[in-house]
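Subset of chains shown; positions unchanged.
So that you can tell them apart, the chains are marked A and B in the order they are listed, and the count of residues begins at 1 in each.
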């Protein structure tokens, strides 16, 4: 039914910088194209400012997602607001695309309790730190919604390294067997900290793993926001129509450190990183929009300024917040706490 | 009131709770078509349909992780782990998520899931069908743990677990699944978590146990010419400290009994509680009679592993001798 991908199977919508290969995605109008751009810029700005804030000691260790924005924005824009998102730490700021204030996410990275939210308020799971453990959650949520007769679906993000974990396997299989409306979005940045994809799997394409679960697997260019968007939209349509899960592999190459605590010089090929940085996804989409006549310098500046302003307000608000009350150690551990919980 | 086995009482609780609350669902390996390998879930599939009694793939971490997602979708999942030792793959989800997710949402989202499993030894089964893993669970913050020893408590504690807003793990002593028989109230019946049961009153020594070991303590009490108070603690977290401390204040002597390996087992916690809060009541050392710090053995020698009337009696005698 489903066969392994050929090397040439790599979905693309945005063409070369001279416009060769540019396409439009059916049903995505100009307003949506611009909305996608705003999201990309918001994420990029969040990320770049966070690295600065970290170096200034204003936030803690931070997982950098520079050049992963096309995957994140492209996928989330294909969802309805009642669809659920399950992020890993790599998608920590994904809530921004649902209107979550930057402060919340900054506080998460500042280790402040106001950085945690009610998933039901945003249809957004908590940031998952243990690799791949969120995949079964997403499968359960999607399946559970279907059992209740609701037609919302779920999207789960995870990395290439995550595909080696048992939790990934058990989660995707559960979703497949239950025919759960789930989109599995693999951010294949070809590194798990210092471990290259070749030491992670012998599969040629991670999307090929779909075959073993009897579901469709597609691979797209992870730096092409529209390709990600189109693939996700197709997967969401299939899920909502009762067709079950889809595995999407968004292929790119990590062009920044794993996080602020990581020094990749020990293990990466710097020339390759430099090359990848030159192909970064926001500029690429910006040029596409300019070619399409949808964007000019003024609008670019306005969107960037708005994002910067949001971040300034976000960090100011975070820093203005009172220190966390140590009482919060106990407040939320249980709904009905055991009597001896405070013994220590 | 009906006279039921412990296993039938579990089945009764599941029927009652699924009937009572349309959000309750049961899932696990072989819980549907077969009605569970012990038949604890028999009849649920027929009565409540394949949406509320679900045979899952053979994957305990996916099962428990899936249940976390089901909670988010508004369900109250009751997850069966087929056996004690086959629950271990789920510990990662238990520790990293089940016990923490409520707290991680600032207390705003609830995870009212229940895990239930047969546990314990003495049933002449192959390797890895006799473990007592309660310490792994009760050491995990965010989790509650209860262990019934009677049919009525098996029903009442399971109902309490299912209705509880926090994640609760119920260990069902498989040794007495079919041998413990007793009156079980019909319909709605809840035994609140956190209340111990005085299985037998006495004045000379306090025997503290749970699960199948309660019966061993009761038999010891009968066999000995000593007035033993037997406490069935029923709920390991929340723990009824008062009942324990009151009894120790009365008797001044304690023997704690469990099947699990001794080191850092739940008996250590009970001993530590007493050593902290009742030290001046004690007339002797706090003794534990437990499984040994060795792998649960092949079954021809399991009786030598399991705490017995002889071993508990010896401990009692050493306190009074």
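In this section, a contact is a pair of C-beta atoms (placed from the backbone, for glycine too) under 8 Å apart; a residue touches a chain by one contact, two chains touch by 3 or more.
Predicted model, so just to flag it, every value in this text is computed and none were measured.
S.K.: Per chain kind, how many copies sit in the full complex?
M.R.: Number of copies per chain kind in the whole complex: A x2, B x2.
Operating definition for what follows: only the chains that are shown with their structure count from here on.
S.K.: Go ahead and note the Å separation of the Cα centroids belonging to chain A and chain B.
M.R.: 41
S.K.: Chain B touches which residues of chain A in the complex?
M.R.: Checking each residue of chain A against chain B gives 84, 113-114, 116-121, 125-126, 129-130, 133, 135-145, 147-148, 150, 154, 166-167, 169-171, 173-174, 177, 331-336, 338-340.
S.K.: Touching residues of chain B toward chain A in the complex: what are they?
M.R.: These residues of chain B touch chain A: 25, 51, 56-57, 59, 61-75, 89, 92-93, 96-97, 101-110, 141-142, 144, 164-166, 194, 237-239, 241.
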